[in-house]
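Omission of a single protein chain aside, the complex is shown with its protein chains in their original locations.
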Amino acid sequence: MLRYVVKRLLLMIPVIVGISFILFVIMDLTPGDPARSLLGEYARQEDVDALREEWGLNDPFAVRYGRYLASAIRGDFGKSYRTNIPVVQEIISRYPATMKVATLAILFAMAIGIPVGIISAVKQYSLVDFGSMATALLFTSVPPFWLGLMLILIFSLMLRLLPSVGTDSWKSFIMPAAALAAAQMATMTRMTRSTMLEVIRQDYIRTAKAKGASQRYVVLKHALRNALLPVVTVVGIGFGNLLGGSLIIENVFGISGLGTLMVNAVKSKDSPMLIASVMFAALVGGLVNLAVDVLYTYIDPRVRSQYVKG
Amino acid sequence: MTRPLVETRDLKKYFRTPRGWLHAVDGVNLTISRGQTLGVVGESGCGKSTLGRVILRLLEATGGEVLYDGENILTYKQDKMIEMRKKMQIIFQDPYASLNPRMSVSEIIAEPIKVCKTIAGRKAIEDKVYEMMDTVGLARRFVNTYPHELDGGRRQRIGIARALALDPEFIVCDEPVSALDVSIQAQILNLMMDLQEERGLTYMFVSHDLSVVKHISNDIAVMYLGQCVERTQSDELFDNPLHPYTQALLAAIPVPDLSARNRPQNIIRGEVTSPVNPKPGCRFAARCPKVRPECSVEDIGLKEVSPGHFVACILY
Amino acid sequence: MEERLLEIKDLHVEYVTDEARVFAVNGLDLTVNRGETVGLVGETGAGKTTTALSVMRLLPDLVGRITRGSIILDGIDITRATEADMRLIRGEAVSMIFQDPMTSLNPVMTIGEQIAEVLHLHEKYDTKEEVEHRVDEILRLVGLPPERKGEYPHQFSGGMKQRVVIAIALACEPKLLLADEPTTALDVTIQAQVLQMVRELKEKLNTAMLLITHDLGVVAQTCDRVGIMYAGEIVELGTAEQIFQKDERHHPYTVGLFGSIPDLTRKTRRLSPIEGLMPDPTDLPPGCRFHTRCPHRMPVCEVESPRPSYNGGHLIRCHIWDDRRCSQ
Partner (left out) sequence: MTEQATVNPSNPVKKRSQLKAIWFRYRKNKLAMFGLALFLSLVLVAASSGLFLDYDTQVIEQRMRERLQPPSSEHWFGTDQYGRDVFARVVWGTRISLFVGVFTVTIALTVGTLFGALAGYYGGTVDNVLMRIMDIFLAMPGTILAVAIVGALGPGLVNVLLAMAIARIPQFARIVRSAIISIRGQEFIEAAKACGTRDGRIIMRHILPNAIGPIVVQVTLHMATTILGVAGLSFIGLGIEAPTPEWGSMLSEAKEWMRYHPYLMVFPGVAIILSVLSLNLIGDGLRDALDPRMKN
């Protein structure tokens, strides 16, 4: 098991290096001069040139990338071209906001999506089923930022219950989390329903019924655990994505989290910032995935025995 | 004695698995004479299906030789092998999975002809398709249907027609009737035997069903965990089984006859394991009622104990 | 105590889907006596499994339903019982073994839990120790070491899983066991082991068994009486001796079935199969269901459904053997 975890962690390294390479190339192709944009339009050309020299922007691509990798291995991911603060420090200070929104969103989505999916499956073709499936379908089709704006309109502007921007109190996180949760919730509802329906058709459910168990008992004791196995994966992927920060929802609600950091980095050609924050997002996503796979071995004995033997 | 049409020499196929090398086929020697049928029987996991695919080079062998009409086809380059494929064909177990669901009956039967360009011209190919359908007893009105619209028996007839479309000499039949109901199974078996007589076909008939194998085969090879443990004429095998595994297998067949009801049961214990990194010696030793310490010392090869009767057992 | 344990009378079962109405069982009469083994033989689509599921009242929800007839099990009419009654009957008075041992067990529960569950559901024992003790006992009975009760289904081979399934079915010592192709998915040597074990246990527990199979060989080794099913009906029913006696009177379908299997004892060059295919269960032929494939077809077969004729308890449903017609 430990060997497996270590192996997975090692496999993340090439992915993260690959990301740095791809983004390095993209940023290199992006027009514009970060030095110029930091110093402003009217700065003297000598100052700009001096800053370019200091940042090493005049060296060939290979040299710059090699230098970046070399210092990254030592844990130095550079300073932001825009703020001159070490990027790691910046990410650490911004990340809690993103993490809070993501965690709250995934909790919302699970708390509603999974139970509704189960009820829909058990009461297939009923009004409840139809209603929840229609809602789920609608939620997958609504742009989250539009939903966010609508929430602001209703709860901030009309009812004046919740703050529309910022991260000052726990109340600030409710609307962004809800806007992000809608699509996740819809996916979970649909997934839970379909796996549940699939499981209910399995032979072992018939075996359980043949033992004289009631419908309710069969659903709770036999179907549920098997049906939730694939849902765990969906939750994991969803959480991983949310933790990467949402560019758009953070913009709508004025949250300065990881997403905002990335967008600003692109806009100001701040390569060290962009590369570090994307790598960080990928790392978090990868860790969540790994955690899900580890969790899987505890809930599914079939997966568990693969690792015990191997 | 004439040269056999197909002969394998020490044929091996190993698969890599997380737990080690799986010896699916492990040193099998077989001969199949022209116009005859060799039955290959064994339980699941004995490597009988893999053996058929290795002989046809649908899987590449790990070692050994496959001689077709005296030539080792395992050394053939791709182009020569493609030429060779006209002579050897395969019929599959699952009449559902073995037909492309997106192709109509005529397209399925015509496909090998188009691929190998044995016949040119649309009309000529169409005539050949109808001829094949008549040959296998598939009514011409089904020519434009899709496989999923037909029942298992008819689907299996399409599979046979496809295999015959190139006029092959040798056909590997991989459990061709196992998925069918008994009444349909009998129809297909009769068809296959008629075709063999008419066209002088050579079959390698792979099956787990001993009574079917006995019915259709001239010779039978019994396989256990990747190895051939006994090989002889069909009647001889049933009258005089030598290997303890063959004996157990024969004893286990439920005979549709009440007289067999109260015969002494000698059922072997234990179950088939998987041949991953097998230890030397007889693979059956763990379950064998007549096991001796010598059984597990070294691999035991086939030995001719009476003319044409080969067995791999320390007792003989 | 009455001799008859299960009595099915004039059973009709249909499956109704969006596309079609499938007539799966059409007027089936069958009795199983206490301690007896009855074989039900037929090909795919004959209605064998449907019959067993009807006895369990486990036909697929919304789709399958019993349209006519009665099923009396030990004095209770199952077709009229409430769902709550059925829960008490299932697993306790009658239990079922399904065809595929690979999928019949819950993959995330240990086999011990799955056996104990049926005991809990029927409140067989008061304390946990007693239940565990019984689980060990049952596992030994089906030839599995009790130490393995904490393992999960995927850790067992197919034959062993089928033993677990049998252990679950027999845990409450039911009066009737419905075995649906219990050995079809198993290799021949394992099949022999499992069949022998079932025979011994049946004897020991005095359980009656309805054995559903397509394999005449399995029937010959196991059953006291045999029913041959075709298109939802029993076309021939008799003791094993009557059915397997070659020179007796037989239904043409029975003759066809025997002609289709290669005989190990004789060298025949050709088999004599039944021509044609099973009829479409959504559109069954009128008259005798078998007339479209029957080599002895008479004009009357196409219009009139044959009545059963009896000869010392040996039932045949065929116009040829209908004495009343012969005497005309």
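Remarks
Residue numbering begins at 1 within each chain, and the chains themselves are lettered A, B and C in the order written.
Simple rule for what comes next: contacts are C-beta pairs under 8 Å (C-beta built on N, C-alpha and C of every residue); 3 or more make two chains touch, one makes a residue touch a chain.
Keep in mind that this is a model prediction, so the values were computed, not measured.
Annotation: of B:97, B:124 or B:297, B:97 touches the absent chain (contact as defined above).
Considering the full assembly, B:162 is the residue among B:48, B:162 or B:283 that touches the omitted chain. Listed residues C:30, C:116, C:138 or C:277: the one in touch with the omitted chain is C:277. Touching the missing chain, out of A:103, A:241 or A:297, is residue A:241.
Residue-level contact of chain A with the missing chain is found at 14-16, 18-19, 22-23, 26-27, 29-31, 137-138, 140-146, 149-150, 152-153, 157, 194, 241, 244-245, 247-248, 251, 262-263, 266-267, 269, 274, 278, 281-282, 285-286. In the full complex, chain B contacts the hidden chain through residues 53, 56, 58, 81-83, 85-86, 88-90, 92-94, 97-102, 104, 111-112, 115-116, 140-146, 149-151, 154, 159, 162, 166.
Just so we're on the same page, only the chains that are shown with their structure count from here on.
For this pair, chain B with chain C, the centres built from the Cα atoms lie 32 Å apart.
Centroids built from CA atoms put chain B at 53 Å from chain A. Shown for chain C are the residues that touch two or more other chains, of which there are none. Contacts with at least two other chains are made by no residue of chain B. For chain A in complex with chain C, the touching residues are 202-204, 206-214, 217, 221-222, 225-226, 229, 299-302, 305.
Across the interface of their complex, chain B is touched by residues 43-44, 157, 159-160, 187-193, 195-196, 214-221, 240-241, 244, 256-265, 267-275, 277-278 of chain C. Considering their complex, residues 56, 58, 86-92, 95-96, 98, 100, 103-109, 117-118, 121-122, 152, 154-155, 165, 168-169 of chain C touch chain A.
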